[in-house]
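A protein chain is absent from this complex, but the other protein chains hold their places.
Then we have subunit A:
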Amino acid sequence: MNVAKRMVNAAVRSRSYATMYVPPASLENVVVRRQTPKRTPESPNFYTGRAAYFDQVNALELALQHTRSALQTLQLLPLPSFVRESIPPGHHVWLTKLGLTEMLNAPLTTSRYRRLLGLLNQLDNYRRIAEVAGVEGLASRVADVLEIFERENKEAFLARGKRKPVEFDEYGRSYTVGRRKESAARVWAIAVQKQTPDAPSASTEDQPLDPLPQLTPTITSAMGDSPLPPTEITSTNVLINNIPLSQFFPLPADRERVVRPLKIAGLVGAYNIFALVRGGGTTGQSGAISLGIAKALAAHVPDVEPLLRRAKLLRRDPRMAERKKTGRAKARKAYTWVKR
């Protein structure tokens, strides 16, 4: 019975030519359902449920595909292993999982994040190959793509743990800090300006009568007969707490320690030094100033850095005063041993 009814209903429903008569009274209670047109989803990955993620994955895989084919066309792929090893390593700082989540506006699990990272690393490898090979256009386009996925503070992140480069102000002064034992010195170094020799002032006397005709010399010497102009020797002025060096450090050993970086670099007379030093005693203060001057010279003249490094002048002396221990008079000194 049900089967027959079902069959009839089905037949009725499928018959498009036959209109169903509906009495008007029953049409009053009918609720007309709005027919929303079916829209096509924006992304073909809509039905995955994680459209944003899969869109990115697809885009990256497409980029990878294109880059791979371009490199293959340029015969840069596949590379022999020794070439691959010689390419300099990449320094990449991708967004964190949280960052990527924010970018995609979709939750991201760890395994999906790692899949994305894998694709990015692969793309970065191709970029490095293109860069080393000199294919600037391809490398820059790939870099543009990858930049979207990099952290904002990439430079700062890569430079973490490294010494900040010394900066020069508008007058060309460097500012460095040196420390030794309990002393700290702040050192400003500025290059000594040579005074330009004044042009010989034009004589106010009248021209002498009829200058003699200039004779062209037949004998020429390679060096010329005129004496060499005297070289102007500049001297380094060292001011410590606004006091000249000889007054601040009476001991010759301290003075020599302060000037040693300049001497070893061969730059005595090239730079003027102003230092503010505080803490500790004479040896600590002179050592701190010496380190500050060495760092300043390494900043002004980078060629000199290996010399100073080999002379151990760029090393902050780590030796500090040893603490006093209980049961001892000083750090090492023991009390007199008593037999009983």
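We adopt the following convention: a residue touches a chain if its C-beta (ideal position, glycine included) is under 8 Å from a C-beta of that chain, and two chains touch if they have at least 3 such contacts; residues count from 1.
Everything that follows uses one rule, which is that contacts and distances are computed from a predicted model.
The unshown chain of the complex is recorded in UniProt as "Small ribosomal subunit protein mS29", chosen from "Small ribosomal subunit protein mS29", "Dynein light chain Tctex-type 1", "Exosome complex component RRP40" or "Gamma-secretase subunit APH-1".
Taking the complete complex into account, A:238 is the one of A:76, A:100, A:135 or A:238 that touches the chain left out. Residue-wise, the contact with the chain that is not shown comes from A:262, picked out of A:100, A:130, A:262 or A:275.
The omitted chain makes contact with just one of the residues A:2, A:247 or A:336: A:247. Residues of subunit A in touch with the missing chain: 233, 235-238, 244-247, 252-253, 255-256, 258-259, 262-263, 266, 268-269.
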